[in-house]
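Each remark here refers to the structure printed beneath this line.
For this depiction, one protein chain was excluded, whereas all remaining protein chains were kept in their positions.
For chain A:
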Amino acid sequence: MSIKTLTSIGPANKIARSEESHPLTWRLRDDAQPVWLEEYQQKNGYAAARKALSEMAQADIVQTVKDSGLKGRGGAGFPTGVKWGLMPADESMNIRYLLCNADEMEPNTWKDRMLMEQLPHLLVEGMLISARALKAYRGYIFLRGEYVDAATNLNRAIEEAKAAGLLGKNILGSGFDFELFVHTGAGRYICGEETALINSLEGRRANPRAKPPFPAAVGVWGKPTCVNNVETLCNVPAIVGNGVDWYKSLARPESEDHGTKLMGFSGKVKNPGLWELPFGISARELFEDYAGGMRDGYTLKCWQPGGAGTGFLLPEHLDALMYAGGIGKVGTRMGTGLALAVDDSISMVSLLRNMEEFFARESCGWCTPCRDGLPWSVKILRALERKQGTQQDIDTLLGLVNFLGPGKTFCAHAPGAVEPLGSAIKYFRSEFEAGVASSAAPATTGQFVPA
């Protein structure tokens, strides 16, 4: 096999790492080549799976993950142990599925790609242990179609694991059977929403499903199903292998969240990249010490802590701590923890126009506020960008921020779309006002009138 430089090569391959402090990334190679089975096992790989399958009862694994405080790493941050605990206790419901959400499409998110391209066995091991805990007999990795190298590497890792008796029937003599498949998607951001993902896996249009029932009760093909993000599942082996006390010692004391997180900074910073860091470091540390601050000639105008669906923050908010509650204190969500620096050369109106074009295009069209509201916001933002806006436009946008907000749509797509819009208007209102045509008639009413 020819040596190919993976696109996920970056600073995570180069910083000092240790098994004790970097459970996700310590096995990465400096040359970013994939870690195959032999090397993975030399680096203590599958030791946690052996422990889980031979020494631990299924309920013990669930309890360990619950006690660790592990939270979902896909952006929503729901406690993983609690989600696992929702699976039915009824033993007669013995067809259960574990799905890995590897549909990484959130703008500014490039963490799962690195794990899957370079450490495919870490995900396989994480899924094996998790499947054992959840009594799932089959797992699917729902991978976006564009991650061609991740698909190749995951499939090779699965073949290696099968040949070594780590997947298939009677794994490691435990009597536990588990088979794992890679399912590649065909586009559409909405597939990352967990119930849309289930519909897509079933070969349907990826519209979200009504909840309840939650997937733990009625999931893929009507069976109990657990959907976890790649990075979440990759945390499981170290938690099971090293224990809860060790895991809880990883984060900074100021953090309420536990463990490490793949955090990043992109935009016109000196050293854009991805690093495994403890929860509770400040955004300033991430921005200045790791990303190196802004490139010469650019100043930081604002930043987003974790993906397109999180709100904008100002440079003064960089002292916020990177964990859910820390970012919550300054008014938005941590999301994926991969931050974007917006520099002073960028117009907020144009940036939001770009973002809302994306959200409008990727709306599945299932519910009206999202299907109609997002294109409306695009129309207004394009007008403001051309300096042809009307006096009412900003009020209309704020009305949309309200009407498309949490609890008013079928899924979290539209709330995610309007969170950055609301914060951009809050902090940079004058830029939006500057898009109003100079000849525009003054607003007849300051009130937002629904169409």
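Following the convention adopted for this analysis, a residue touches a chain if its C-beta (ideal position, glycine included) is under 8 Å from a C-beta of that chain, and two chains touch if they have at least 3 such contacts; residues count from 1.
Note that in this section contacts and distances are computed from a predicted model.
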item: Options "Dihydroxyacetone kinase, N-terminal domain", "sulfate adenylyltransferase", "NADH-quinone oxidoreductase subunit E" or "Cytochrome C": UniProt name of the undisplayed chain; value: "NADH-quinone oxidoreductase subunit E"
item: Touch with the omitted chain, as defined above, among A:113, A:209 or A:413; value: A:113
item: Of A:57, A:82 or A:186, the residue in touch with the unshown chain; value: A:186
item: Which of A:48, A:136, A:277 or A:340 contacts the chain that the document leaves out; value: A:340
item: Full-complex contact with the absent chain, from A:226, A:240 or A:274; value: A:274
item: Touching residue (missing chain; options A:67, A:146 or A:372); value: A:146
item: Touching residues on chain A - with respect to the absent chain; value: 7, 10-11, 104-110, 112-113, 145-148, 181, 183-189, 200-206, 221, 264, 266-268, 272-274, 308, 338, 340-343, 346, 350-351, 354-355, 357-358, 361-362, 364
